[in-house]
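Yeah, one chain of the complex is gone here, protein chain that is, but the others are all in their spots.
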Amino acid sequence: MTQRGALIARAAPVLACIGLLALWQVASLLLKNDSFPTAVEAIRAVPAILGDKEALINILASLRRMAVGFGVAVAVSVPLGLLMGRSRQVQAFFNPLLMVIYPVPKAALMPIIMLWLGVGDIAKTLVIFLGVSLPVIYHSFEGAKAVEEKMVWSGAAMGLSAAQRLVRIVMPAALPEILTGCRTGLVLALITMITSEMIARQSGAGNILFNALDMGQYDTVFAMIIIVGAMGICLDAAFERVRARLVRWSEPQFDMPLSFS
Amino acid sequence: MRPRILPTDVLLGTAPIALVLALWQGLVSFGFAPVTLLPPPGIVFGRLLQQLVTSTFQQEIVATLIRLFGGFLIAVVFGVGIGIAAAASPAINSVVRPIVRVLAPLPKVALYPALLLLLGFNHESKITLVAADALFPILLSTYFGASTVEQKLIWSAMAAGTPRREILFKVVLPAAMPSILTGCRIGLVISCIVVFLAEMITSTDGLGHVLVTAARTFQAVDMFVPLITISLLGLILNGLLQAVRSYLLRGFPEV
Partner (left out) sequence: MIEIDRVSQVFQTSARSDHLALSDISLSVEEGAFVSILGPSGCGKSTLLYIVGGFVNPTSGIAKMKGKTITGPGPDRGPVFQEFALFPWKSVLGNVMYGPRQQGVRAVDAEAQSRALIEMVGLKGYENFYPKELSGGMKQRVALARTLAYHPEVLLMDEPFGALDAHTRTRLQNDLLNIWERDRKTVIFVTHSVDEAVFLSDKVVMMSRSPGRIRQIVDIELPRPRRRTELLLDPRYQKFVVDIERMFDDDDEAGPGA
């Protein structure tokens, strides 16, 4: 009974994918628009892209920049967020600056950063770093702020120093919230990567997408959309598994992904 | 009540912003960065004020705002509607949940070329992209808020004679309001970001387009102006939403 229920729950996203693709197929057959290929045609074009050596190298290079940008952003943002959550002064210091930066589209900085740093890896990685940082800082901050004061007091009573309390009590207690931020950040890293490549039009997955659009290769456009979409879904699903393992002890969380965009 | 903002906090908070501006000015003044690459803040803000009063720049702002609000409002209507429906009905929930699981982590901006092909290069494709991006945070927070409404609140209303179909509007919706507004706040910032990016990728008007035009001609000053404008718009809209929020939630305890 429950095993069947679990099976259905696991199969549901796959079914949803199939359903959405079927919907696409029907819509494109009905519209009969040259620039709107059917789902089957688009899927057929996927191996061609992944088989093309140059395209594959391009996509892998994109992913490498994304991984570096994400990693550095998490390493910097989590400590900063935790400090902001535990110290009123640190919070007062950084909050207004972050509020001003928050609504700035990070990928939009691409032209300016390119002007300064050229079109190399550093510029693209920097943009991803900027895109990921804010949600991770925000969630770490909220997580650290919500840590029960008495728990920190208990640590102090056991003789832990301020730094030890932050690492050994505040960080694990805020971990569920930190990981929620990281999950959001991961999806955001992918978005920033694609967008900045669309704007810079030099290389990468976003560039392939728009080159194909300009050249009227509509199968390739939609095949790239499938590839990028699959990357997003797989990264999110993989991260969710890691998250669920790391915070097994915490209250079962809200199990729909709470990522922005 | 919300904690009082201390004067020292204001001082601390303005310090980093002042520092950034000073560093910016310093880099130019001491010749570390050429003025063509990094124009000094005075020139940038002067240019901003000068632009704000011209009608061409105002038209760009209006174009951006139309897309921003169009997309955001569509996202609010669908997000709140679907979120409440998914919380109220197990049948709808079992359909919506897997679809959301798949679509929420999908980078919507990748759909933009498809939207361009299907809806053309005008407002429609950009509004749809903004709506698609802002939809999920609003939907998810609405669902979260609506599905965690205290059972006894609903029971109290039912005992007072509220029919089941009215419970949704009289109890679930107002009780989920704090969550819904949090979702709207995230959705609004995303709308600002996405509309700008869409205009940068392909457009003939709007703030994003202004930035791209300036970038093509290496006019560094004009690149900063639209960026600062969108950031200011974001802050103003966020402030307005904050005001709506504190009015609507005047009864709720601070969280």
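Letters A and B mark the chains as written, and numbering starts fresh at 1 in each.
One rule holds in what follows: contacts are C-beta pairs under 8 Å (C-beta built on N, C-alpha and C of every residue); 3 or more make two chains touch, one makes a residue touch a chain.
No experiment lies behind these values; they were computed from the predicted model shown.
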Only these shown chains touch the missing one, namely B
Given B:F32, B:W155 or B:F218, the residue that touches the chain left out of view is B:W155
Where the unshown chain meets chain B, residue by residue: 150, 152-153, 155-162, 171, 174-175, 177, 248-253
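Keep this in mind: only the chains that are shown with their structure count from here on.
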Using the touch definition from the top, list the residues of chain B that touch chain A in their complex. 6, 8-9, 12-17, 20, 37-38, 94, 97-114, 116-118, 133-134, 136-137, 140-141, 143-144, 186, 189-190, 192-194, 196-197, 200-201, 208, 211-212, 215, 218, 220, 223-224, 227, 230-231, 233-235, 238
Residue ranges of chain A in contact with chain B within the complex: 12-13, 15-17, 19-20, 33, 35-36, 88-89, 92-97, 99-109, 111-112, 115-116, 187, 190-191, 194-195, 198-199, 209-210, 212-213, 218, 221-222, 224-225, 228-229, 231-233, 235-237, 254, 256-261
